[in-house]
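One chain of protein is taken out of this complex; the other chains stay put.
Let's look at chain A:
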Amino acid sequence: MASANSMRSLMRPTVQLSPRVVAIPSSVAAFSTTIPNLEVRQKKVQVPKKKKVVVHVKKPNPGERKAFRKRIQLSNNSALEVQGLASLEPDTMARESNAGQIFALPSDVQDRLRVLEAFKHSQSWNLFRKPHLLVRKEVVQLASKLEAAAQDKKALHLVLTGQRLAGKTVALLQAMTYGLMNDWVVINIPDGHDLTNGNTEYSPVPDTDPIQFTQPVYTFKLLNTIYNANKAIMEKLELQKDWSSSTNQKGKGTLADLILSAKEAEWAWPTFAALWTELTLPGRPPLMFTLDGLSHINKMSAYRDPSFNLVHAHELTLVRTFVDAMSGKTKLPNGGAIIATTGGNNSPKIPSQDLVLSQLEAGQAGREIPKPDPYKKGYEDRVYDSLKNSTVLRMGQLTKDDARVLMEYWGASGLLRARVDQRTVWEKWALGGNGVVGEMERASLLTMRM
């Protein structure tokens, strides 16, 4: 029978049939009369390989590099301490008389803002001895609206707009400061695109059409943040409903107990939903829900549903909570504020959002209301409807007086070595695009011409 082995034996003899005499290669040439010296071995010249000098350095552990890059430093011991500046009080920012002045941030509020991730690593808090805030006239308007919202028990729906580096995120921080100092419950989403760029886990909610998704890990982290930032208030408020069916909280307790009952990410969303319902019952303190990066939650997210279609951001439950509060669908019976910030460098263009905000601004200013472009695609009704009941506050440019106050503070801290006179103030104001705060900082503090 023909087998593989038989073919092999024809082509290649695997077994040597007879020992063969292998000729020893002689070091003597043919027809030569030299006596062969068989003891001479062929010397092999050892060519040493060049060894690459490997310097063993200890590499940083995973996560250390990012932590170093994103670290928030709020004090610089080499900077000078600025004397004579008052500290912020609960009602400071709402008083018209305090416009154009600099106030120090109290340290307990500073810690709570740090927990809420209100400070960004791209801001220049790390250059100064202690964080100070300039109370601009837009911030006075914002604080007065917050004060009115708490007094009238109405929700303020606000969108902060403005050009790049105009100070929108710092204004949001100042709103959060007002909330924390006036015993509001403050919830902050530091970056909208964290929710929609697909970097965090998501899981579907059953029996929903169109299918909705929760983000358990993000929500778990958010619950911890809410607890740590609002600990004192949470520990005082008692639960008014029974949540034993949907959460781990059995029986009576405080809101703090409810949050802490979520031990795993799996329980995070039901616990957050319970917490949200509790906070929107009457008899609670005013609620502030802020979000930075509105454009990111008004577009298609990077997630896909089981049919591999892209999921719109509004189908994510956390985003849906914010959007429902912003549109007024969820009422805040105790008053409060839902504040979103637009812009930033990395913000996609959302036609409906731009349209509704421009219409609102025009309406507020008494100008002609712009109409949608009939030849443009991409308008979405749900984005339009979510924002149509809000107010717009534009962060504009600083006046020269505000610029002078700010630069005097920088000079007193020892970071601006130039003489702070009219010429210098006007020069930096002009270099900063006629008073854009962030650009002024870039021209004065983040430059090599000191």
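In the analysis below, a contact is a pair of C-beta atoms (placed from the backbone, for glycine too) under 8 Å apart; a residue touches a chain by one contact, two chains touch by 3 or more; residues count from 1.
Just so we're on the same page, contacts and distances are computed from a predicted model.
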Check: From the names "Cell cycle control protein", "Aspartate aminotransferase", "Small ribosomal subunit protein uS7m" or "1-aminocyclopropane-1-carboxylate synthase", which one matches the UniProt record for the unseen chain?
Finding: "Small ribosomal subunit protein uS7m"
Item checked: Selected from A:31, A:68 or A:375 as touching the chain missing from the view -> A:68
Margin query: If I consider the whole complex, including the chain that's not displayed, which of A:287, A:316, A:415 or A:437 touches that chain?
Written below: A:415
Check: So which of A:32, A:46 or A:78 would be touching the chain we can't see?
Finding: A:78
Notebook entry, point to check: Footprint of the hidden chain on chain A, which residues?
Noted result: 55, 57, 59-60, 65-66, 68-69, 73, 76-80, 126-127, 414-415, 417, 445-450
